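Only one protein chain is missing from this complex, and each of the others stays in its spot.
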Amino acid sequence: MTAKAKKNDGILQLSIKDDMTIYNAEALKETLLGYCRPDTRELQLDLSAVAEIDSAGLQLLLLLKAEAQRRGFILRLLRHSEAVIEVFELLKLGMYFGDPIVIPANWKKS
Amino acid sequence: MSDISPALETFSQEVDELLTAMEDALLGLEAAPDDADCINSIFRAMHTIKGSSGLFGFDDIVSFTHQVETVLDKVRNGERSIDSELIAVLLACKDHTAQIVQHVLFNEDEPLPEELQQQSQMLIAGLTGQSAAAAGVPSTQEEKADHFEVDPNTTDSSDNWVISLAFKPDALRNGMDPLSFIRYLQTLGKIVEAIITMPELLNFEDVNPQSCYLSFKIIFNSGCDKKTIEDVFEFAEDDCNIHILPPNSRQEHYLQLLDNLPEDQVKRLGEMLVEIGALTEKEVMRTLHEQWDDANDEPKPLGEMLLEKNILQQPVIEQALKKQESVKQKVNKESNYIRVDAAKLGYLINLVGELVISGAAMRLMVDKHGLSDVDDVASTMSHLVEDIRDTALQLRMVQIGETFTRFQRVVHDVSKELGKQIQLQITGGESELDKTVVEKINDPLTHLVRNSLDHGIETPAERLRAGKPEKGTIQLNAYHDSGRIVIQISDDGKGLDPDRIFAKAVAKGLIKPDQMLSKSEIYHLIFEPGLSTKEEANNLSGRGVGMDVVKRNIEALRGTVSVDSELGQGTVVTIHLPLTLAIIDGFMVEAQKERYIIPLSMVEECVEMSSEEWQIDDVQHYVNLRGQVLPYLRLGDFFHKNKKHTHTQRESLVVVRFGEAKAGFVVDELHGENQTVIKPLGKLFENLNGIGGATVLGSGDVALILDVQGLIQYARKRVNPTLALSSGI
């Protein structure tokens, strides 16, 4: 199972429980697409379990952000994992997604 | 690497196994020469040993096995048939490989002993029929990149590279992850900003998540050069369109490099830009491809394409185009020549010479008959004749620059061959001199430049040890000085060692051990036959026949050569040459009813020879000319030794100078300036002392042209130097 979801009043929560790489990009896309519903007001993605993210994974997040804007719902990224933070730092993406990134105390690179 | 010894052990075992398999296969081939498996296994043995050896940096093994592998590859492809002879050689190669591997494993840092090296060469010769050197030997050493390096820390933070990457849809599927390259890029500098773009109106539903839609624009701060940055994306080449725009500070640098490009040939814009590092070869290839792809219209010029694609900033392209234009003009100017048979030109100059003479004859007649109304016409004509003479001589004048630039290649090739880093600086290339002189100066110059390359400039290591820049400099300089051209060949190498030259000259019996010589006299010894400062000769210079030949060649051109040096600092060889061999401006004097011509450029001054004014030493033959010891020579006495001569009342002293040396000629009468066409003396008189040639005067008389250099030497030798010194002047 790539993702686990909770639903509450148009606010959807989704934990991604796998890598976000080209190998599972297709499955992940289908899952994410499933949450882009007309009644979706907010989609919260929990990224804490993403051990690995590559360009395909990043591309999915970027595409989803654009889709959310198009459809008019809010995309929130929560609890970025180390791997996700590394990529966001590399490409200075924090501002683009606009979500607060919590850097854990045991974060090795800071 | 200390943890590598177990790997070495594995390597040794592996070599044993592979060589055993190779031997088995070779023996198998004797029975079945076409067995592909056997051939393959032989090939793989050499191939694998080469690969592993390269890993450990065992260059000796790599170079040998590479040669064997090359031959085996041909066998494998059917380009070469296998016979018992080849099998025999290959068996020997197998044994030899075992030997060098053993040597290398147990004497890691020692070079291969002579006999093993020779054996390698013999075997390779046996395999290929050519020597090892000719077959091209690979090395594990990375070739040193030729571009400049900039300290990554010294760059201005506001001055950044702009790298645009547009990935193709298949990039991700091909394993080319943009993030990986960008991560690697980060190891070369700082990513200031990254802008990611995707095609607009991309419907999430329709996207293929395995395809790549991403384009990146990365603002990057780094001191690396363009090639290094481009190399980051080496593997992405097929899957990505890459544009790298250099920072503004690079522009300045490129502009400067453009300025310094040599102007010897017209280059294409792309070539120039690659040469200065503003563009990489890949960028040129790509742009040229696009140029052809857009071929529905007229192909656009490269410069425009580069600008349009934003590969390079406008000022750099403009400057490059300007440079190209100026070189083109220069080369055009050079090629705007009419080729004229040198013999015809020689004939013309000869005729002009005759014209000068008959002009002088007319002048004489006009004066003699007091034809005042003809005087004006005659003056105009002699002016014209003078102009014609100058122009005719100009025809044969060429700039020495072309001769100089030819040495760029020599310096480049030879320094590479010798493992030295040497640059050639050329100044004064626009100085002109007669073509006949230029042709004859080429050989001596070549010799002197090669001397500097071989013996002057040290190896980079030696130079660093001596606290000098790694790169040595040889300078070729030319300038005009009092009607002569001066050519200097200088280097910043190790200089001449006077003690060694002295010792060598003593050993050769050129001087006596107790002889007292000044430094410059010692240096001058290198022009003596049979003296070379290098112990061993090499294939370029230094066989000890060079410098005396150089000197002879230059003297044959009525020139001189001298050398100055500072041990550890460098050497300067200075050559003085006449601009032309055909006509000189002369100064005519008379002594004992005989007329002589002194080249005007050598005349310093004329003074009255009076014993009241100058202290004249008639025994030692010198005068004290304003406190200067000046040896003198009575021309009448010198050329008519046996004739009783009468001293006229008023003698004149003509002070002549050649290089640094001065002397005075005592003459009876001064006749003033006169243009002189040099007529060589016949074979019979070639060796006359003090005479360089003859000329026919307007009156039909013959005047002798003095060999000033020879006469000065003679006069100076006659003066006893000790006496001159003790007289306190």
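By letter and in written order, the chains are A and B; residue numbering begins at 1 in each of them.
The criterion applied here is as follows: a contact is a pair of C-beta atoms (placed from the backbone, for glycine too) under 8 Å apart; a residue touches a chain by one contact, two chains touch by 3 or more.
Just so we're on the same page, contacts and distances are computed from a predicted model.
Missing chain's UniProt protein name, "Response regulator", "Phenylacetate-CoA oxygenase subunit PaaI", "HTH-type transcriptional repressor YtrA" or "cytochrome-c oxidase"?
"Response regulator"
Wait, the hidden chain, what does it touch out of the ones we have here?
A, B
Among B:S180, B:T405, B:Q488 or B:S699, exactly one should touch the missing chain; which is it?
B:S180
Can you say which of B:G28, B:G54, B:P460 or B:G568 touches the chain missing from this structure?
Residue touching the absent chain, from the options given: B:G54.
Residue-wise, where is chain A in contact with the chain that is not depicted?
22-23, 51-52, 83
Mind pulling the chain B residues that touch the left-out chain?
1, 3-4, 6-8, 10-11, 13-14, 43-44, 47-48, 50-57, 62, 69-70, 73, 138, 140, 142, 172-177, 180-181, 183-184, 187, 210, 232-235, 238-239
Simple rule for what comes next: only the chains that are shown with their structure count from here on.
Can you name the residues of chain B that touch chain A in the complex?
Counting only chain B, the residues touching chain A are 171-173, 177-179, 182-183, 186, 191, 193-194, 196, 198, 202-205, 207, 209-210, 212-214, 216.
Using the touch definition from the top, list the residues of chain A that touch chain B in their complex.
22, 25-26, 28-29, 32-33, 36, 54-56, 58-60, 62-64, 66-67, 87, 90-93, 96
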